[in-house]
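Right, one structure below, let's go through it.
Up next, chain A:
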Amino acid sequence: MKSFRGFVIKEFFHIFRDYRTLLILFGMPVIQLVLFGYAVRNEIQDINIAFVDSTNDHVTRQIKERIRASSYFNVIGQLPSERDIREAFQRGLIKEAVVFEPGFASRLAHDGVADIRIVTDATDPNTAKSMQAYTASIIAHYQRDHLGSTALRIVTESRMRFNPELKSVNLFVPGLIALILMLVCALMTSITITREKELGTMEVLLVSPLKPIHIIVGKVLPYFVLSFVNVVTILVLARLVFDVPVRGSVPLLLAECLLFILCALSLGILISSRSNSQQTATMVSLAGLLLPTVILSGFIFPISSMPVALQLFTHIVPAKWFLIIIRDIMLKGIGIEYFWKETLVLAGMTLILMTASARSFKTRLE
Partner candidate 1 sequence: MKIIEAQRLTRKFGDFVAVDAISFNVEAGEILGFLGANGAGKTTAIKMLTGLLSPTSGDATVAGFDVYSQPEKIKKSIGYMSQRFSLYEDLTVAENIRFYGGIYGLSARQISTRRDDLLERLDLGHARDDRIRSLPLGWRQKLAFSVALLHEPRIVFLDEPTGGVDPITRRQFWDMIYETAARGITVFVTTHYMDEAEYCDRISIMVDGRIEAIGQPADLKKSFDVASVDELFVRLARPVQA
Partner candidate 2 sequence: MSANASVVATELSKAFKATRALADVSFSVERGELFGFIGPDGSGKTTLFRILTTLLVPDAGEAFVDGLHVVRDYRELRKRIGYMPGRFSLYQDLTVAENLSFFASVFGTTVEENYDLIRDIYVQIEPFRDRKAGKLSGGMKQKLALSCALIHRPTVLLLDEPTTGVDAVSRREFWDMLLRLKSAGISILVSTPYMDEARLCDRVGLIQNGTLMQVDTPANIENSFDRPLFGITAQDRYRLLTTLRGYPFANSVYAFGESVHYTDRRNEVEPSMLVDFLQKSGLTDVAVRPIGAGVEDAFMALMDE
């Protein structure tokens, strides 16, 4: 145990003496938080939507038919009332609801005005904006073709759920946490282990009575602690500077973060055990971990608008599952009963990766 303690202390020395490591560890979260604030605009396709239409007259039927006919939306049915929208959003059944006011056709005939409200699940504000625009455009076309351009008018009013101010940063923070954790845990761990191989010190460590498990745990423990500090820093910073809320349970959020940290650390160890230079480890981590975390996790591009093959591929990206979980906790404020499946997937992945990395860490040089 004494030798293990000495090991961990040494790791902290390495970290605190290398200003580049420190910069990545503590500067990165802040810089990313500011930089990534504005995410990329995206295309949408096959968005699940539902209607709230108490009258079901000839006008609403025609409008609904138009929406149904477009390739953007996939109508899954009617909701009895506006109050049911919230639950449908929370359960992930739909992303948008189109609400027709009661007595739609007759109001249109008498007053020349009728309300349609487009309610979008703005957990993902980019997609939400696009959905609104597409829906409004379909309705506008209908109006021009059937109702004439001057005599009558349809007012579309959109209301957001969960992320009412449509702030990208709210959505961005969960993605950032995933990215930072991948960076710190997987990239930094794989680099620190391969550095010892390059220096030749790994040879000496292997020849010492230290068990491989001590070497692994000793190497990753500092990063485990520091990445957890990072999560807390991001959350606090996001709260104080950008006013990003955590609507759900904080302990649950932190617990899920710990699970993801373990997953990323295992990946880092796995990479380092297969590569002999810091360069290889960096390339593999960047291409194999960070890129998917940014692109294929739903962080920036909605998974629903990806080709099917790529959508299937996203299933093996741990960040995808993690993102669903923490968006649910932070933005929707819902509990584990809604994402226990995702948690289970993530836990399973972690277990497999841990086993694989423990096995591939050799007690010898080959």
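The working rule: contacts are C-beta pairs under 8 Å (C-beta built on N, C-alpha and C of every residue); 3 or more make two chains touch, one makes a residue touch a chain; residues count from 1.
On how the list was made: all candidates are chains of the complex that A comes from, given by their letters.
Just so we're clear, the structure is a prediction, and the values are computed from it rather than from any experiment.
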item	value
From 1 or 2, the one in contact with chain A within this complex	2
Chain A to candidate 2 touching residues, read off their complex	2-3, 5-7, 9-10, 13-14, 17-18, 199-201, 203-210, 363-366
